[in-house]
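Mind looking over this structure? Questions follow.
With one protein chain held back, the other chains of the complex are shown just where they sit.
The block that comes next holds subunit A.
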Amino acid sequence: MSHIKDVTGGTPIVLESLWKTYANFVAVSGIDLSVGAGRFCTVLGPSGSGKTTTLMMIAGFVAPTRGRILVSGRDIAALPPQKRNLGVVFQNYALFPHLTVFDNVAFPLIMRRVPQAEIAQRVERMLETVELAGLGGRYPRELSGGQQQRVALARALVFEPRVLLMDEPLGALDKKLRSSLQIELKALQRRLDVTVIYVTHDQEEALTMADQIVVMQGGRIEQNGTPEDLYDRPATAFVAGFMGDTNLVRGVVMAADKDGTLRIDHPTGRRIIARASGFQAGDHVAASLRPECLSIESPDGPEEPENAWDGRIAAVTYLGDAIRYHVAVGENRPTLAETLVVKAARRGTEHRRFSEGDAVRVRWSRSDARVLPPTRADARILPPMQAGGH
């Protein structure tokens, strides 16, 4: 039995129009998702986006209102959690405090009536895999946060599940430990060839580990793609804002040429010229301008050229490898909506060129502005069966 699993490795997971509705609240509204065998899929979203509810439906702790959950092509939506054979790592680990590390890791094997001798062997091997050899006799409270996290991982993997579900497993750790565990976790996933669905609200974590990122918002999937897709080609302003820092300049399309050139007016009266298809005059849009794509210079010349906004430096932040300028471009006092963030890479030993209060000009090229619809979640609908009730 066990050697068959070793050969098979990860297995695909498919969610088909999965819904979770409560009396007066839609937690997950009809999502479709397909994760290939052995892939690392990160579900990313702010709190309340439905990402944890989705994970808990896959794990079996939340019953879907409707929809199918296919693991290896079999619908498991009606099975109780203990029959699903999925590894789950919980937020804060959920280690059994009254059991030693060894007994925690042995738990799933005892539940599967694995012979005693084999349990000892497999637990020891698993503890070695997560670099906890020799700590089997400790109790969870006698371990550091990082070690507890490894125990949770060992316990979820020791019975060789083909799918591993993780709910913000690194959330409680400090930043340095988190990034080293991210790399280890990814390597372990590759080695054991297990399909992972990993829920987090940390976009950096998602970019580091995922083969596939799903951004959720308001119970819907905003975008599903590779890390490169989401960072370089965000589908909505929400995704652009969530994946890394960006300036979201909201405005209205004033003119759309046949060749895809758009003229977008900002409430301050300033103008953005960009290229994008699928928009027409009157559309409310957001232009995403990545801070590293903007350049900053002295406002020379009498007239502003295309895609150049004059403003005043409101703040300067020294980042070590770069300098971040907050440029107030509004007519009035600088509000967040009227500030452009520019990240200028430092070249050599060159020091900050501008300081607070300086008049500057921020420029970008047409291709650096991504024009996006505001968000998909703005148009929320109810599941067909309950549509009449609301």
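Worth a mention:
One rule holds for everything that comes next: a contact is a pair of C-beta atoms (placed from the backbone, for glycine too) under 8 Å apart; a residue touches a chain by one contact, two chains touch by 3 or more; residues count from 1.
The criterion applied here is as follows: contacts and distances are computed from a predicted model.
For the chain of the complex excluded from view, the name given in UniProt is "Putative spermidine/putrescine transport system permease protein" [choices: "Phenylacetate-CoA oxygenase subunit PaaI", "Putative spermidine/putrescine transport system permease protein", "Pyrroloquinoline quinone biosynthesis peptide chaperone PqqD" or "NAD-dependent epimerase/dehydratase family protein"]. Only one of the listed residues, A:P108, A:P169, A:G219 or A:G241, touches the absent chain: A:P108.
In the complete complex, the hidden chain is touched by one of A:S47, A:Q82, A:Q280 or A:S355, namely A:Q82.
Checked against the hidden chain, the listed residues A:R39, A:R122, A:R155 or A:R270 yield one contact partner: A:R155. Per the touch definition above, the residue from A:G60, A:G136 or A:G218 contacting the chain not shown is A:G60. Although one chain is hidden here, its contacts on subunit A can still be listed: residues 59-61, 80-82, 84-88, 90-92, 94-99, 107-108, 111-112, 139-141, 155-156, 159.
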